[in-house]
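For this view, one protein chain was removed and the others were kept in their places.
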């Protein structure tokens, strides 16, 4: 079963008048390389300024776990998770940084950002 | 007994002509998750530019201890403490960062800021 | 497919006259908690004094990856992997340490050792 | 409600023929100083060689949480928790180290050990 | 004997045509809390762009040592030392950061800045 | 055989509408000093905002390995690798930082940047 | 007023049947060099196995503070504090380690131990 | 023999069209305090954007070694080395940071910068 | 050209009456995997008690550099270098530890020891 954005639950932001930042760190992310079939491991840091809703942490955990056996490239997984979170939360601002462990002596970090157009 | 802002004592700022910054770090904050009833643990960093008053540290410690058995979400506790401190101190600028320890492999940081309107 | 010890390949130890130590660290181990169905994450350190054979690293990697969707407790997985490696390598001495990331604020380390009887 | 040892659940050790070590780290321990009424904070490390049973981690977490509003000195809490765990587990060997955060510029560590008499 | 700014000696800045920065770190600052009579400990970092004079380090050391038995609050001692140094040096820019060790689980940092008016 | 830019393979960027950053770290770079014939060792960090293509990591690894027996100065190797990557990727922005280990007690870091002209 | 051992208060050890260790760390020790009159700064670590009594931490803090203006050499202060603690506690075993900050580029550590004769 | 700028050798910058940065770290700098005759120890970090020439590292090492028995103050040595390097290299931009080890519990950092006038 | 032990030069130990230890660390070791043709990178630590001779460091560096393009397994290279050094130095005791960087998420350490038979 592939992860879909409707797995992400939200709750109401009780401080919508203030711009404040929520940063969520998940050092236990794992997916599968679509080319080699080998597992990849990384740390995700999701940062956002909520508008009307905040993401519920348990649903986020379950959503991220669904990538466990999903074949997907570093660049795609980072942008796709950011897209899903932005679609569900409609935040004022958001970014996702994914840091993947070394393969063949080379490690990667993908940093993707979303800023709401006025 | 729930923590209230009248527990916070202040003393006179003796250098009101200068904008300077006071940063207070409390690595021993604990409250209770309202959903699961389990204790949460975090580190609070409160930073402000005082105007006429500074917060007295012992009263701040006692105020923060009152959250020990209080059921409250991460986002709310961070904004509520900032609101209480701003109400009592009327600072020129203030921010509160709360870093909570991992639950289910996920840790959170809430960063909230106040800037006085001119 | 469950991991079995016949996945582990060996090569001949070319220095059997000397007692020397091989230490292998795998920070990307993951399995599944049989109780909650949630993924567990850990770092394995396997140390041994080879007798006639050494473990081939790529086969060890593939063997460990097979635990990815296996429901198994911390204590069992540690002892089972040690048993498999000892059965295949017949080393003079061996130990396996598994360090699991925190759950509910508690982290665990299991340290298991094998010494060949004379 | 005061914590009692009957809160601690156990499960069967499936490798009783081997002496192996289980180390459990809890950085979120808190109790109350009986003299000042102020909260204390510490990190507990419990290490043991199981005989017939292992401690179930969730029950250990709930047992430790019960000290949250318990007035008890550093030395007593360390020895009492060790006594409770030894009574319930009857381990071959066990130790408990408790590291408490600084008060008045002084921090403390209590290290208590149990070795089964033959 | 209370510390006074005439204890601070200066020497001529030989590079007055260039804006450069001097940063001085003193991790061995100690004074006394005027409320409890207990000693406080901190690290001072003084940074400045010299104009015509630089502070002589030995005289600065002796001046800071004079706070050893002086009863004074965190906020005041930081601003007072900055005022003394600014009065003696007339620097183009200066700042003093004082980081005090934890009391009751809470540590403080005071950051004060001086910018010469044109 | 000297490394050439045609060794670098690319794949299509699937998120060309968004400016996002890819950072690649290679701590295992080695080349040869053209003056002394001695090996040099360094860590490369390549960061870029992709336009239509991303660099394929395995081809990058093989390209960098070709410098192993190449006699080339620090400054040249850094700028040459950046030039090759920019020529192949035509990124919106790119930088290469190379940190070389100490020789004669002195270590070096070269930081080179490319910004696409509009 | 010079520090004397009668300032040290004790309380009854409630676990006299067990050999356990108490380690107390004080990073805020300061005294005065008898030769130069300059303040010295150090960290003390006192470790002991209690017999019938444990040292009360607040009285220990006040006793150590009394060295603040006391002129005494590194070697003497370490052995003298150990002697005072041994005289008051009659522990089964005790040690005191004092680590002093650098003077003229040289730092010192004094490690003194007491073992009760049977 | 006192160090002079004619000891510094240069080589041609092969990438003059690009603004890039070269950072050179020397943790083994030593000179002599002109007041006390005692040796001083520090770490120098020299950063510059080259124009037509780069500094040859071996000649820089030999030049810096000449300060070994030179009596010179922190502030002067930092500005003098920067002046020498700027005179020889005519860089687009340059800075020198010198971090000296503690004396009497106080350490110093001097940060000096050069920007070419257009 | 393959590395041979006659490249290693020695000089006379001037303190043969005393057992003392020499530890040499080389974080810049590289060889080639004979299976994949890919470069391996590691840190070597050689420790020995000299008898009549010590190894000259420059000759050791040149000897180790000869492995740069040599296809050899981790276990073999470690034991072979130890054998070469023991043959040339005839030390009282010696050990070689080689720590190789991760491949496929797995890193290795080989620890080999030599003790002279009496």
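The chains carry the letters A, B, C, D, E, F, G, H and I, assigned in the order they are written, with residues numbered from 1 in each.
Keep in mind that, in the parts below, contacts are C-beta pairs under 8 Å (C-beta built on N, C-alpha and C of every residue); 3 or more make two chains touch, one makes a residue touch a chain.
Owing to the predicted nature of the structure, the values given are computational and were not obtained by experimental measurement.
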item	value
Hidden partner chain, residues of subunit H it touches	27-28, 30, 38-39, 41, 65, 68-69, 101
Positions on subunit G contacted by the hidden chain, ascending	75-76, 78-79, 103-114
Sites on subunit F contacted by the missing partner chain, in the whole complex	38, 41, 101-105
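FYI, only the chains that are shown with their structure count from here on.
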item	value
Shared chain contacts [subunit C and subunit G, defined touch]	D
Farthest chain relative to subunit G (centres taken as mean CA coordinates)	F
Reference interface A-B: repeating pair among D-G, G-H or E-G with over half of contacts shared	D-G
Separation of subunit H from subunit I, taking each centre as the mean of its C-alpha atoms, in whole Å	37
For subunit F, residues contacting two or more additional chains	27-28
